[in-house]
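As you look at this complex, bear in mind that one protein chain is not there, while each of the others sits in place.
Entry: subunit A
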Amino acid sequence: MENLIALLIAAPLLGAAVLLVGGRRLDAVGHWIGTLLSFVSFVIGVVLFADLLGKGAEHRTLTQHLFSWVPVAGFQADVTFRLDQLSMTFVLLITGVGSLIHLYSVGYMEHDERRRRFFGYLNLFLAAMLLLVLADNYLLLYVGWEGVGLASYLLIGFWQHKPSAATAAKKAFLVNRVGDMGLSIAIMLMFTTFGSFAFGPVLSHAGDASEGRLTAIGLMLLLATCGKSAQVPLQSWLGDAMEGPTPVSALIHAATMVTAGVYLIVRSGAVFNAAPDAQLAVTVVGAVTLLFGAIVGCAKDDIKKALAGSTMSQIGYMVLAAGLGPIGYVFAIMHLVTHGFFKAGLFLGAGSVMHGMNDEVDMRKYGGLRRYMPVTFVTFGLGYLAIIGFPGLSGFFSKDKIIEAAFAKGGTDGWILGGVALLGAAITAFYMTRVMLMTFFGEERWKNQPTRSPEAPSAEPAAEHQGEHAEPHPHESPKVMTIPMIVLAVGSVLGGGFFSIGDRFLHWLEPVTGYSEGHSPVGAWTVTGATMVCLIIGVGIAWAQYGRKPVPAVAPRGSLLTRAARRDLLQDDFNHVVLVRGGEHLTRSLVYVDHTLVDGVVNGTAAGFGGLSSRLRRVQNGFARSYAVSMFGGAALLVAATLLMRAV
């Protein structure tokens, strides 16, 4: 059975190869090939899952050794896969949601000339992501980690003719490099500490290493997480990444890839358990990002950017939970899975809205769409209820558990983290209600107000275009797009309950991640009650602001905080001032040193040799008699030196 593991990766990898190498002759069928291979991978995943379920909890780890990758004495890197409950969970999420999004993309990308290439990249992403979660050592994980980074880059910049997309792709790539450095340093530290980077030796001997070492490794892993999962301070790329096609935002920048950091921390739990300082840093990063993303999400008028802020915030929850140690690991993953469903659903819904609105993303130009796109409205609405934590839906269970776990950390830390998590719940309710109201309720602001197509450059004969797009005609999307949305909506509704009732998910994952109850100073029902109160406050404020009053079509100036939040809380300004300017100054001074000092020495040496050369050259005067004298002198010196050597 374990021989199937490689096939999980091989299927989408084959798809990527065929689609990218195959060329134009596959244009007609390329998207179906990609989708089919994604489903093949999903089916294999289900078969393996059934196999795991049939085994006892302690036998649920399968490994497949493919080949020795770098067999050097003392440095052994193998291509070995590990399928246990944790990676199984990810495999099902990645292939399941991934397949649905492949299907959705068939409709969404229908009119794109480069659709085959798009599916090639999607398959490449699936293969890399599966490699990431199935690797049995950190080096192989790193390959997958870089692979998903590459796929993300290619897909963010898929519409490369738009300068904004090209820039966003580059930004994502560069910011991610910072995080990737963290992972590579962590791997090197592991190798010097444990003499290996396979999960087995590293995690089972984590207790033997010094705490300082483990803290260093933990902080480097956290840096990696910050890059890939868009956590503060490396969060700045995620908002811009929304330049990619919406299915990409749903799959990569909401459901799967951005959660890789959470996987990394949970997988390395043994390291973090022994390094409390690193854990504290993880919780701090999670809590800060949780609020950061939520605040940014409140101020954005671009529906995808609002959702991106939300993603950042929700991953903040997961990272916070993962930082809590065994109290939180299971719930981090549980929230990750439920979030995968409802956030993918929300993004697909947003894509469906854009599809019907001539690719308009400004929510101030939406309104009242529920009548025109009923399926989108219902599925989006269910996702909305799930994310704000409406009782009985997915988010209710998973987020509630995280808030409980935060309090259960105990001490002042616990109160602060719990409080932040509660506050985050309120803000989540606010901004998601805002999105919901601005998009589907209220007056139809798109009427009599022609939208501009982002594709149409302003210099083009605008009248013609505007005649075409004069007024959007909102319509429901085709079945191939709505079916995935419906499936994800069902998952958003039922997933949390299915996982939580009877602690199914806890029992499934506990053998890998460990679990401890913690000592919560407040009761579980108190937390739930407080969460409900926060939810009602958040929804209430949003209703007061966007439901009762009409939404202005042009954004008002807003308070200082609002304006800052619209600019992503000044993240880019901060980066510009500190990093870009600082970097420019540094490079300028280095160039100066290079020009004056280094070049001075080099050019001086060269000039010196050149001068010496012209001088020595004169000795060669062309007269045989001078040459003979030189030989004679040389011979005399030779003899004299030989005799002298003996005398000495």
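In this section, a residue touches a chain if its C-beta (ideal position, glycine included) is under 8 Å from a C-beta of that chain, and two chains touch if they have at least 3 such contacts; residues count from 1.
Everything below uses one rule, namely that contacts and distances are computed from a predicted model.
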Quiz item: Can you pick, from "NADH-quinone oxidoreductase subunit N", "Glucose-1-phosphate adenylyltransferase", "Potassium-transporting ATPase ATP-binding subunit" or "Aspartate carbamoyltransferase", the UniProt protein name of the chain not displayed?
Solution: "NADH-quinone oxidoreductase subunit N"
Practice problem: Give the residue, chosen from A:F75, A:F574 or A:Y627, that touches the chain omitted from the document. | Solution: A:Y627
Exercise. Write the list of subunit A residues that the hidden chain touches.
Key: 606, 609-610, 612-614, 616-617, 619-620, 622, 624, 626-628, 630-635, 637-639, 641-643, 645-646
